[in-house]
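With one protein chain withheld, the remaining protein chains of the complex are depicted in position.
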Amino acid sequence: MAVYTINAENLHYTPLNQMIRKAVRDGYDEIIIDNVMGQRFIADGLTGSVKLTIHGVPGGDLGMFMSGPTCIVHGNAEHAPGNTMDGGCIVVFGTCGDATAHSMRGGKIFVRDDIGYRGGIHMKEYQEKRPALIIGHQARAFLGEYMAGGLLILLRRGENDIYAERGIGSGIHGGMILIRGEVDDWCLGVGAKKTTAQREEMDIITPYVHEFCSWFDEDPDTYLSSSFSCIKPASARPFVNKYTWE
Amino acid sequence: MCGIIGVIDRNQELMDGSNIRNALAVMDERGSGEGSGYVAYGVYPDYADLYALHIFYDTIIEPKEQVEELLENWGMIEEDEEIPTYEQSRMEKAHIPWRYFFRPNRKLMSQSSTPDDDIVTHIVMTINTSIQGALVFSSGKNLGVFKASGWPKEVADFYRIEDYEGYIWLAHNRYPTNTSGWWGGAHPFNLLNWSVVHNGEITSYGTNKRYIESFGYRCSMFTDTEVVAYQMDLLVRQHNLPLHLAVRALAPPFWDEIDRMDEKNRDLNRAIRLTYGSAMMNGPFAIVVATQDAIVGFSDRIKLRPLVAGTHEDRLYISSEEAAIRTMEPAISHITMPKAGEPVIGRVIT
Partner (left out) sequence: MSIGARPMRFLVTIDPDQCMLCGRCIENCPYGTFRMENNKIKVYSRNCVACHRCISQCPRDAISLIERPVDYRSHPVWTAKTREDIYNQAETGRILLGGMGNTIDYPIIFDRMVLDACQVTNPSIDPLREPMELRTYIGKKPKKLDFLVNEAGDVDLKTELVPNLQIETPIMIGHMSYGAISLNAHISLARAATASGTFMGTGEGGLHEAIYPYQKNMIVQVASGRFGVNIDYLNRGAAIEIKIGQGAKPGIGGHLPGEKVCQDVSCTRMIPEGSDAISPAPHHDIYSIEDLKQLVRSLKEATEWKKPVFVKIAAVHNVAAIAAGIARSSADAVVIDGFKGGTGAAPTVFRDNVGIPIETAVAAVDAKLRYQGVRNEVSIIASGGIRNSADVTKIIALGADAVYIGTAALIAMGCRVCGTCYRNLCPYGIATQRPDLVARLNPDEASVNVENLIHAWTLEISELMGAAGINSIESLRGNRDRLRGYMLDQTMLDVLDIKPVGA
């Protein structure tokens, strides 16, 4: 397992990414990046199966357009990690900012703690390309806005009261959001429909929860033994009744 | 578009500007090199009860004469000098920054309950609207704004902000659209003891401007952020609103949330929206406001701009990016992402 280490202190993101790509070309399987402090665009457009371990705080658009590699972050990620991500895996031992997994189209993102606003906005799927965003603790308003496909799981570690952030699944027309516990009805966005997750839905999320727990060394049963709310589209054309021809 | 950062040491222990200079530079991606600025509170302890007026002069002939005449009419200039600056190779010195330590003659506005502040406000509005070639960009007591058109490190080095020590610092890195790179357009915007740094664009600017101008303020900076400073001055200094309610007026809860509150809170919030509807700000924003005993940060109600807060011992940091906070304080322990529209306040411990 060939490992390459980069010290990112005072390094601008362009030379940093050049070093990462060179290491990938040179055949390294694993790249460790230390002292990351706000550099944007790390692993953008990266393909292949390299494993990146990041120590510090990566800046915006971590893994944007990424398709294949695994990115592990020991720290908090800032704005829009996994933006338009196509494949691979991002694991964050901390929190992520707003617009996490924006337009995600493939791959998996595991966030140990919280994400900001508009998580999973405009996630998509097609046949076997089914992206997934799994969050350990909390997510803010507009979770799963415009969702067209994919899977969003919010585990709400340690929270037992009702989830009360507005605009869940606003405009959802595909895909599914699973939230552990109860969800206040007024929080549902336009076109979103809430049910209690049944066996079928729980079967779908179980392997993801297991994978989440193996990353963060937790017991899957603490989550899977609870009841989940399932949010899905009420129709594929939530806005058809708003328009009339001239 | 723009990066912001602010810090308060709640014990009023002084910090020099070197740290915030580095933190702001971490967010260079958010700016365009056309404007950066800093404000620090506690920097003029020897003149603590005089108003420190910072003025940009185009020349020190006619404008300076007119400004000094105006000042002499309204009070006394106890001391004045050019603000020391140090040449930066890539920065053009477009204006001459000057500072006056000024004592207003409060007998001249005896009908007011805050005559000193009103006199200084009047002076600022008059100079900025009618004296060509002069612009007041800082007008508080024991505080100073240092700003220009340039990158964060250039502007910091231009003023040598590491030579200044304050217990509150705000800094801003600008990506301008409305007015490219004129010094007056850089943040922080200041009036009396209010300083504002702002990331975003206020779509309600036309409404806010009309509202604030009907109380006698004059918008002269061609930049939307100006209204924030004036609105804070109106709501807090003149109308005596508690700080968190002034923020509530600028970023109020949604009607559907208000409808679901208990009666007392419903009436309170409804009254705020009805009375201060024209002060409400729309559009994306992350703002940090400083006054002499607090800093307050808040974002717009639907969180269109990032905002991160962190605490370490008795210091509160607020910024657009966590990386900037960590640059200032690597030992920072408690990082949070404030909720949309809700203020994060750090007050001086009394």
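Letters A and B name the chains as they come in the text, with residue numbers starting at 1 for each one.
The rule is simple: a residue touches a chain if its C-beta (ideal position, glycine included) is under 8 Å from a C-beta of that chain, and two chains touch if they have at least 3 such contacts.
Model, not experiment: these values are computed from the prediction.
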| item | value |
| --- | --- |
| Among A:F142, A:Y163 or A:Y223, the residue in touch with the chain that has been omitted | A:F142 |
| Residue among B:N19, B:S32, B:T203 or B:S220 touching the omitted chain | B:T203 |
| Identified contact with the non-displayed chain, of B:A52, B:M109, B:V228 or B:L241 | B:L241 |
| Hidden partner chain, residues of chain B it touches | 1, 177, 200-201, 203-207, 209-211, 213-215, 238-242, 245, 254-256, 267-268, 270-278, 280-284, 301-302, 304 |
| Residues of chain A (touch criterion as defined above) contacting the omitted chain | 142, 145-146, 166-167, 170-171, 189-190, 239, 242, 244 |
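By our rule, only the chains that are shown with their structure count from here on.
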| item | value |
| --- | --- |
| Rounded Å distance between chain A and chain B, as computed from the means of their C-alpha atoms | 36 |
| Interface residues, chain A side, partner chain B - complex | 37-38, 40, 57, 59, 76, 78-79, 95, 97-98, 114, 116-118, 140-142, 166, 186 |
| Residue numbers on chain B that touch chain A, as the complex places them | 26-27, 29, 254, 256, 260, 302-303, 306, 308, 321-324, 326-327, 335, 337, 339-340 |
